[in-house]
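What you see is the complex with one protein chain gone and the rest in place.
And then chain A:
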Amino acid sequence: MSLLSLQGVSKRFGAATALDALDLEVGEGEFLALLGGSGSGKSTLLRAVAGFERPDSGHVLLRGTDITALPPQKRDVAMMFQSYALFPHMTVFENIAYGLRRKGEAPGPRVAELVEMLGLAGLERRRPHQLSGGQAQRVALARALARRPTLVLLDEPLAALDANLRERTGFELRAIQRRTGSAFVMVTHDQAEALSLADRVAVLHAGRIAQVAPPRELYERPATREVARFLGAANLLDGPGGGFALRPERIRIAPGGRPARVEEVAFRGADVLVLARLEDGMALRILLPVAARAPVPGEAVEMQWEADDLVPLAT
């Protein structure tokens, strides 16, 4: 039995459909990323699990119990908000202790444990406005973990951090998830974040799950056009029997391939991005290793790829 189970969950806001008969399963102790663009329904999905939005139809089950109608305070689910939503009139200690006090538990030992786990020692007496972005993020995580929830929901947990802090915090997040054993469901619009942290990634499109798969499988075998487009800007080719995805790093420039004309070349540090156009007018993105000879714009080249690299897409 899975920990969280969504069965045919639909939610409309006026004329807009946020969730469209969505099904999803999350296992015990799993780290699942919900990946999607804005308006894909990923935040609504998270809020429906937390209890802030009541689905129009369908069921939300936690360990087999139907919690669709339960208010947020009765759910063994904790949410970390994108804005962190730290209580500005309380200290760091009181923020972390808030959920424990609601249970009538003496907060001291558990708060000390979380302060130690998240490296917040010495900040207990500060107010949220006296914290850096990274510190506030860790306080928000500590507060969500305080009641040892079986399921932690994270709404864009890294989005508000600087780029250089984001990577390290991401690794910390995964380490903490393994240490606590809670299941994490993280909403993100950043495909690299989703692929690098999660055990499985669910791609949302127009209120439905387009594909759920482990990161590697998702990256290499995108099931639909939307998934392929969302994951690293794959090339989408039309061929006999439907569309195909072709990853830009799978294309080589070598004689004997299909003729094309180079339009743009950009050195990106780790690789070289080439934009080229085939004779039939189709534009391709190609990623070349830095060691390879880079073509110049306007040059006529020939491009090759293996038949295996063409991933058929469902229409």
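Quick note on the criterion: contacts are C-beta pairs under 8 Å (C-beta built on N, C-alpha and C of every residue); 3 or more make two chains touch, one makes a residue touch a chain; residues count from 1.
FYI, contacts and distances are computed from a predicted model.
For the chain that does not appear here, its UniProt entry gives the protein name "ABC transporter permease", which is one of "NADH-quinone oxidoreductase subunit E", "Aldehyde dehydrogenase iron-sulfur subunit", "Tryptophan synthase beta chain" or "ABC transporter permease".
When the full complex is taken into account, the listed residue touching the unshown chain is A:83, out of A:57, A:83 or A:132. Contact with the chain not shown here comes from a single listed residue; of A:3, A:19, A:33 or A:50, that residue is A:50.
Touching the missing chain, out of A:72, A:133, A:181 or A:239, is residue A:72. Of the candidate positions A:11, A:110 or A:143, contact with the hidden chain is made by A:143. Listed by residue number, the positions of chain A touching the unshown chain are 50-52, 71-73, 77-79, 81, 83, 85, 87-89, 98-99, 102-103, 143, 146-147.
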